[in-house]
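With one protein chain held back, the other chains of the complex are shown just where they sit.
Let's look at subunit A:
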Amino acid sequence: MDSREQNQVGVRRTVIRTMAVLVGMFAFAFALVPLYDVFCQITGINGKVDATAQSIVHEEVDESRYINVQFITRGSPGLPWQMSVEMHQMSVHPGQTAEVDFTFTNNSHKESWGQAVPSVSPSNATRHLRKVSCFCFEEQQLQGNERLTIPLVFQLARDLPADINTITLVYTLYPIERVIQNASLNNTINHGVKNDPKNEAKNNNAAGETI
């Protein structure tokens, strides 16, 4: 029958179109991963900090403003380290360069690798925070029971929005399991892990088991 054949043609067309939408949406969801990163880098809204050192910009210190900068450190399961900071908060002027010492302690007898991953809150302060030197740019190696003190040097830009009076810097320690020790130390965390996908999987498992 004519109308049935027409139906069949119509059904086939509908199926092809809906399948195309399906494939498109599936791909779009994966495309959102890099897009989200790009979006966050441009707007700085998820508190992710650039993992490269920036140079100090010499500008006049704005002595009319005090910004309260707080430091929070967190460990994570699977890494027997302790991370502490010499002071939990400090007051700085925008434009002023400040330095604060962080201490990493390995509480186990074995050598291990870890990395502190930073996050900034409120997130719109991210773009106005210049880290001149930070332990978070690279992975750390600690021998058994070793204690290591590394400074964080940073500067707040003068164009920090006026409604921001407190900035919180959070550092979370994550374990990095290393088999090949002479892998480049200067890799940023992104590259470091992407070079070592298998190790990362082990880390996840290790982290899961200790819970």
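Criterion: a contact is a pair of C-beta atoms (placed from the backbone, for glycine too) under 8 Å apart; a residue touches a chain by one contact, two chains touch by 3 or more; residues count from 1.
By our rule, contacts and distances are computed from a predicted model.
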{"item": "Listed names \"ABC transporter substrate-binding protein\", \"Beta-ketoacyl-[acyl-carrier-protein] synthase III\", \"Homoserine O-acetyltransferase\" or \"Cytochrome c oxidase subunit 1\", with the criterion being the UniProt name of the chain not displayed", "value": "\"Cytochrome c oxidase subunit 1\""}
{"item": "Hidden-chain contact residue, picked from the options A:I72, A:M90 or A:V117", "value": "A:V117"}
{"item": "Contacting the left-out chain in the complete assembly, out of A:F135, A:F154 or A:Y174", "value": "A:Y174"}
{"item": "Positions on subunit A where the hidden chain makes contact", "value": "1, 3-4, 7, 10-11, 14-15, 18-19, 21-23, 25-26, 28-30, 32-33, 36-37, 40, 43, 45-48, 76, 115, 117, 119, 121-124, 172, 174-176, 189-190, 193-194, 197-201, 203-204, 207-208, 211"}
